[in-house]
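Removed from the display is one protein chain of the complex; every other protein chain stays in position.
When the chains are written out, they are named A, B and C in that same order, and each has its own residue count from 1.
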């Protein structure tokens, strides 16, 4: 199995999961106070659509950045990647959960936020594991990256785990704050720090 | 990240969003006056399916026309493109909203049309911004296009914004007229004026 | 726009439409006479899933057979193809309609069958138009096909229209007979007669 094959399949799952997110935004039926009020009421659906869209988009970018450095693929990588895709493909569900319960208040709202953050955390941890597996002793890497560059990426991808754990703790207190923290984490992984996305190439 | 990669991922999102549109056309359940009448009653669903299908199809064509001229991709382009895809991926929702409320009349019908036109306007504005970012000082372009050709495309892609703003104003008055105007705008962007789609190439 | 680009996008729409068909098969809720009986009761859903799946699959095969002969693509071809994809993408809806009403009996059942056959007919007519546009005076074809081979394909692709018209007439009498006729038409287009699919090539 070439890495190109795995990338093409992964791209398909990323593109479908990102586009299925729209199914969580409902069309209000028989709104009592008019459609306008009903549409404003479901702002959590828009907020979680935007956050989840960019999270998947940014994981897709980082996924390519990692696969660009791989020289070969082996079976454990294949299964770590399948595990990662399982969490990516799952994301429309916690997004829907968040959209439904973020306006409810009480324990249910925080439980929804914990599930949302938990899925993100699982996705981040799998991504970190995939990177460590591939880069440890340059197992699947070529010589493109220096030891220092590998180390910086490792710090960056492993830093996700404590940060996502923090977001689960925040979810226990406030769902909107948890969503905002997840948006911030997306911005962090979108920034070129660590160089994971800093390369620019001619087609 | 090569432009080919971004194009393939974008194509995936375009193809999925365009095919998800069908989910907004419902199968009538227990129709009182027979299935025939119920099917005719939901003509707004067919009309908005057709308009949205061709809008996405034409953005896809213009998206390729733009990416064909790009020599390199950088991070801001990547995120402008992700923003564009976010509106493309969102389109099944306002289409569904339009299909549901266009037969309702009153304020709700016009609100649905405003949301529909607003999404189109946001999509058009993002597309214009992406083009301006890429073409200003030939930032990401090669030498394929003359200064005059760049200028003509800029006029064309930026012209969308006032036209879409107009369609939002029309939405405040009549939902069907707004849908018709969006169909006209699609025809405008499908025509080869400006040359954006006028090229013909051997495989 | 290269023909390769159009093919890749079309393949995406074919693959998504064919996979969305499964959403029309429902999971029975609270079945009165047990799940077994409820599952057997919805046999029209399985039958229309199978027929629609193979119809889309076979159009996909013939679509490639046609595009393999194209040397260039132009704007009208692009829009005829988009029109074809619009009917392909629509197919899950009449399939769902057929699955829902084929066990109902009466006028509703025959109306559902007419819509189903009508969509198939529109798809077949668009396919025929696309072929005629591309092949007339060898407009978009290279020299791979002899005049005789072109003529045979034209007969084959245009023959669909009267046959599909016949299936609409059959729909007016019996929905199951109409579904069976559509299955037969799929078999006809799957057979190598006319040579559209008779070629075999090394990768």
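Just so it is clear, contacts are C-beta pairs under 8 Å (C-beta built on N, C-alpha and C of every residue); 3 or more make two chains touch, one makes a residue touch a chain.
Keep in mind the model is a prediction, meaning the values are calculated, not measured.
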Where does the absent chain make contact, in terms of the chains shown?
A, C
Which is it among A:100, A:117 or A:167 that touches the chain not included here?
A:100
Which of A:90, A:122, A:145 or A:180 sits in contact with the chain that's absent?
A:90
Hidden partner sits against chain C at residues 8, 11-12, 14-16, 18-23, 25, 27, 29, 31, 34-36, 39, 49-50, 53-54, 57, 60-61, 64-65, 190, 192, 197, 199-203
Kindly note down the residues of chain A that lie in touch with the hidden chain.
1-5, 8-9, 12-13, 16-17, 20, 23, 70-75, 78-79, 82, 85-86, 89-93, 96-97, 100-101, 107-108, 111-112, 115
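Quick note on the criterion: only the chains that are shown with their structure count from here on.
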Determine the chain that sits nearest the middle of the structure, using the mean of its CA atoms as its centre.
B
Same residues or different residues: which describes how chain A and chain B meet, taking over half shared numbers as same?
different
Between chain A and chain B, what is the separation of their C-alpha centroids in Å?
26
Taking the mean of the CA coordinates per chain, how far is chain A from chain C in Å?
37
Check: chain C positions touching at least 2 other chains come out as none
